[in-house]
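Shown here: the complex without one of its protein chains, the others still in place.
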Amino acid sequence: MSEPISALNHASYEGIAKVEECGLQGMITLRGDLSDKVLAKAVKDATGQKVPGQREALVAGDTGVCWMSTDELLVLVPYAEVEAKLAAMTNALSGTHALAVNVSDARAVFRISGASAREVMGKLAPVDLSVDAFQPDQIRRSRLAQVAGAFWMDDAETLRVVCFRSVADYVFNLLKVAAQPGSEVGVY
Amino acid sequence: MLILNCPYCGVDAEETELAAGGEAHLKRYGPGSSDDEFHDYLFMRENPKGVHFERWRHANGCGKWFHAARCTQTLEVFGTYTAQTSEPPQDIKDAIAAKRPGWTWRGFS
Amino acid sequence: MSTRLAKQGRLINRSKQVTFTFNGTSMQGYEGDTLASALLANDQMMMGRSFKYHRPRGVVASGAEEPNALVGLGQGNRFEPNQRTTTTELFNGLTAISQNHWPNLEFDIGAVNSAFARFLPGGFYYKMFIHPKPFWKHVYEPFIRQSAGLGKAPDKDSRDADTYEHFYAFTDVLVIGGGVAGLQAAKAAASSGAKVMLIEQTAYWGGRAPVDGGTIDGNPVDKFVDQLVAELEAMENVTMRNRCMGAGVYDHGYVLGYERLTDHTPGVQGPRHRLWRIRAKQVVTATGAIERPLSFAGNDVPGVMLASAMRDYVVNWGVTSGERVIVATNNDDAYRTAIILKQAGVDVLRVVDARDTAGPLAEEARQLGIRVDPGKAIAKVKGGKRVKKVAICNQEGIGGAREEVECDAVAMSGGWSPVVHMWSHCGGKLTWDEANAHFRPDPERPPLGANGEGFVVAAGSANGPLALGDVLADAQTAGEAAANAAGFKPKTADAPKGETTTEAPMEPVWLMPSNAEISLRMKSWLDFQNDVKVSDVQLAAREGYESVEHTKRYTTLGMATDQGKLSNINGLAILADALDAEIPKVGTTTFRPPYTPISLASIGGEARGEVFQPIRQTPMHDWHNKNGADWEPVGHWRRTYAYVRPGESVHDAVNREVKNTRENLGLLDASTLGKLIVKGPDAGKFLDMMYTNMMSTLKVGKCRYGLMCSENGFLIDDGVVARIDEDTWLCHTTTGGAERIHGHMEEWLQTEWWDWKVYVANVTEQYAQVAVVGPNARKVLEKLGGMDVSKEALPFMEWRDGKIGDFDCRAYRISFSGELSYEIAVPASQGRAFWDALIAAGQEFGVMPYGTECLHILRAEKGFIMIGDETDGTVIPQDLGLHWALSKKKEDYLGKRAHSRTHMADPERWKLVGLETVDGSVIPDGAYAVGEGVNANGQRNMIGRVTSTYYSANLDRGIAMGLIKHGPDRMGEIVEFPGTDGKTYKAKIVDPIFYDKDGEKQNV
Partner (left out) sequence: MKHYSAFAVAREALRYHTGWERAWRSPEPKKKYDVIIVGAGGHGLATAYYLGKNYGIQNVAVIEKGWLGGGNTGRNTTIIRSNYLQDPSAAIYEKARSLYEDLSQELNYNIMFSPRGVMMLAQTQHEIRGYQRTAHANALQGVKTEWITPERVKELVPIINIDGPRYPVLGALWQERGGTARHDAVAWGYARACSAMGMDIIQQCEVKGVRSENGRVVGVDTTKGAIDCEKLGIVVAGHSGQLAEMAGFRLPLEAIALQALVSEPIKPCMDVVVMANTVHGYMSQSDKGEMVIGGGTDGFNNFTQRGSFHHIEETVRALVETFPMISRLKMLRQWGGIVDMTGDRSPILSKTPLQGCFINGGWGTGGFKAIPGSGWGMAQLMATGHSPLTEAFTLDRFKEGRFIDESVAAGVAH
């Protein structure tokens, strides 16, 4: 098997914040009854995490799980392990009505870091990103200018952004404009 | 620029995250229905000046469809609720009655 | 003349000189100047020409309400017309040119209009230029357009050199306006712990209170402002932005803030404007009040200014507007101007007060030796480009018995109007205040928010009160009220004590003198920019344009770039008088955003150039780019129309691809096709509703072509469906159909059949999909090795998972070309590698990539329909002879009921056929087939149209598909297609399958 390549292959940019494409990230879309014990165990086995509550993101590095909707989770695992984890998960869920699919290659992931990280995102998403409104461990699905996206904070100054692979280039350019030198807003 | 609370993900979503889906609580008429029934189902709309029930999708968000009760003249929102129902829940009806005594909409009041 | 004083000027820094040019002349000013104050300091009173009569125009105001002093600012890619000098901060190297004149400001040909003013009353153009008919377009209109239009247009090729951005902000309380009222309201609200945002349009805090004087808690106003600003800046929960104007208030607490970041420092790094999209629970409008002009003859001559403005220029910028000044007023406030001018050494000839009695300020003025004339009025101001003398008469009467006084400037004050725009934008209603003769916000009828409660509170003079003490008290109350309404508990405190000289009541004066004769009324301006005079409004009323909207539109009153900030109330009063109605009965025109004009670029924000709109790219995008791709946008996707080789035309390239794919081997990047996973115990039942044909019976491992209709019966999508396992299907959609159809499925699952156990996932972008097409398709795959792709192991319309080369893949044996064809899906991360491998391995088999046009031609040769070509939203499957795809067994599916409506069952509907031109030529795209005669509206009767038409390189002739009335029953008949090129194309009706009718090629 040849070397897989992420959408922008680790492109990066430094402005009022640092913007990097994170490279390949294993991702599984899991749809099902989030209160189901079998599903909870499958998630636990794959990520070591419990089933997240509404808009909760339980992520450590490249492993974790995010609440996407009332019947949907985004499971994060190391890219190399995604097929194995998916198989195990599918197997565990075989008896229940659920859907688990590999979407690793359908997505691109960016990291925005630095003191102005919140502000960069605040220029593109109609979301209150002030400290008291948005915290690590929360995920928000919204709009990045003209495309859909989801993001959470790894720490107080780091955002991770997920979008569709086909618009990775657009989103990267957006982030570059939003992070252009001299564009600090000075509110967050 | 409306803000509606998505009853599924709890977000106060602004309009740009949402997609409007037209009138709510339409009863589907398929094969076997009369021309009038089918016509009304597809084209006849309440279009009221005042209380209205409509469908929205949190398109740039959790992707779920939900219902909103809204005034088309003041844009006041009386509440939002699940799309998995064929009529507005009582608490929504009460909320409307508190603001618009004597309101009616199709069969509902 | 106007000049700079030796001292004064609280806003300028005399140690920092600034050089700028006006109409090419180099001038000096100071840091802190506005362009207007700097021009006045250089004795440049005349700054422009009016819109209609091209009359000389001087600056009349000192802020956002300025209607006259507009200039073209900057040059080349930074040129901006209609910039207000009063809100333009001076900077080194600023270049400005005056507007609406030719050849120059001093001498303007267009000024002849002024001489004919009497013949050009309000609405004159509705009564003239009617005959002869062609003259409007070719003679009259061009002249009118040329003489109107105000500012110069930017160069046609100019490209904005700056960048712009948006920012989303959320706050509990937003305070608009950073005067003493705004500052105090912000403090009151912030005391509750509420998140407060305070925005101010100018570069400084405090508004005009420091100019108007008085004391606050015993201190001078300046000191109070400095302390309060420092206090607010220190508060964690307060955000302050100046140079940030509240532009518009919209539904549900949405407010636009227009921040001008680098207008005063061009070239500095960073965006020029930032458009704030603020969501506020409560909005406090502390937007102040604007002084009204007085309506007397010649009130538009340069040198006639608002009294408050003349005061501002002295106190803020140390500039006097004239040497010998006459003040005209109907209120006490104007005396402050007289006093300040006098103290600045200006010769204040007299104060003409329309009232009989004035308050203590008048006394103060007399003490300084200023002559005060009660009950008097200005009959007429004389002078062309500058005030020369003023004729004074009694306010009562028609303006006879005049006394003439020589002077070079006139300060006028007609009282004050609250700035109610922000209150009104979103539906806030107004009430008429008799005492001050102005409209102010009606607290009983505020704009309503999402919860049905008011979400805007007016504060300070924006709410009516004008005296410093009342303003502060009102602001304190407003701030507390807003915090309360936002759900916080403010610490109630007493407002700081503001003290100013008490004022005698003003008296409304809408016309000077009260019964001015017509010759005077025809020279009494209401709208200075648009040249609307008292007589015009009276004429409109007389002619029946009685509604304020009619009058506005008929006379253009208030439609200039200042949107009537100065003129509207005066005009309204004149109209009310003419209709013999009360002013509140006549009502106001609607206040629409923005408060002052905002740049289009700021509205567009970051969305320009490469991020104007997203471009969706497949994993092979770069390869296509490097290999001559002629791009075609399909939705947001970019697909290759054809791969053009050096020396080839696009047309050549298409023909080459068409032949090669049939003869050797073609590769198509099919990654954009939608792929939806549908899974669950009820998935089969669900797909049977979605598709017109039966999907539940499809065997695992097999594929089936499916059609989708809307509930209204029209074709919306098609594609191949594969059964993956017992309860899982994979549905292919058209390019761009993925999101639409995914949404369509979710809609039905969530809102109609929510009890069905089905999950859908969109995996379109997880895969790169390549169509390997042509006689050598199997050979290239076998060369790469891996899974068995033989006819036996992978028959037509089946799929298998496996490996090709070392790529994990899913191979579909499907064909949209009629050739031996495989569609192979690999993970997107390996799409490019897989494509490269195919290209390499394919060399010996004559591989060539092909684009969308080749795809279209290949399918047309086979008579396959294409969504978007054969369908256009009005076509049903029956029209296309797709009855075989309409399940008879199913009692219901989306569209079934619709198809039984009379018009859809009508045998007269146009039906799909093939079309073969008699001479082999290509029927033009979109051509219609004509029948005999014309219809009741004289239109030629049509009996059909072309839906797809191409040159087929394989058949070396034009082929087409079309919808023809009774088409299938008319095989062999000739129909005519008139082209727009004058030719008529004759075509024979034939079977739509032009190539390999028996389908042998795809079944090898």
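The letters A, B and C name the chains in turn, as written, and every chain counts its residues from 1.
Simple rule for what comes next: a residue touches a chain if its C-beta (ideal position, glycine included) is under 8 Å from a C-beta of that chain, and two chains touch if they have at least 3 such contacts.
This structure is a prediction, so every number in the text was calculated from the model and none was measured.
Note that the undisplayed chain, when the full complex is considered, contacts B, C. Residue C:129 is the one among C:129, C:432 or C:705 that touches the chain missing from this view. Among C:250, C:753, C:845 or C:951, the one in contact with the hidden chain is C:250. Along chain B, the points of touch with the absent chain fall at residues 1-2, 15-16, 19-22, 35-36, 39, 42-45, 47-49, 52, 54, 70, 72-75. In the full complex, chain C contacts the hidden chain through residues 51, 78-82, 118-119, 121, 124-131, 133, 136-137, 141-142, 144-146, 148-160, 248, 250-251, 254, 256, 277, 426-427, 518-519, 522, 535, 539, 542-547, 549-550, 553-554, 556, 559, 561, 563, 590, 592-594, 597-601, 603-605, 607-610, 612-613, 615, 632-634, 641, 712-713, 868-869, 872-874, 898, 901-904, 924-928, 930, 935-940, 942, 945, 978-980.
Everything below uses one rule, namely that only the chains that are shown with their structure count from here on.
Touching two or more other chains at once are residues 14, 59, 63-64 of chain B.
Shown for chain C are the residues in touch with two or more other chains, namely 279. Taken together, the chain C residues at the contact with chain A in this complex read 163, 165-170, 195, 239, 268-271, 274, 277, 279, 606-607, 610-611, 613-619, 636-637, 677, 679-681, 757, 759, 761, 763-767, 806-808, 827-830, 832-834, 837.
Residue ranges on chain A touching chain B, taken from their complex, read 54-55, 68-70, 72, 126, 140-143, 148.
Listed in rising order, the residues of chain C touching chain B in the complex are 250-254, 279, 427, 448-452, 711-712, 743, 746-747, 750-752, 754, 891-892, 896-898, 900-901.
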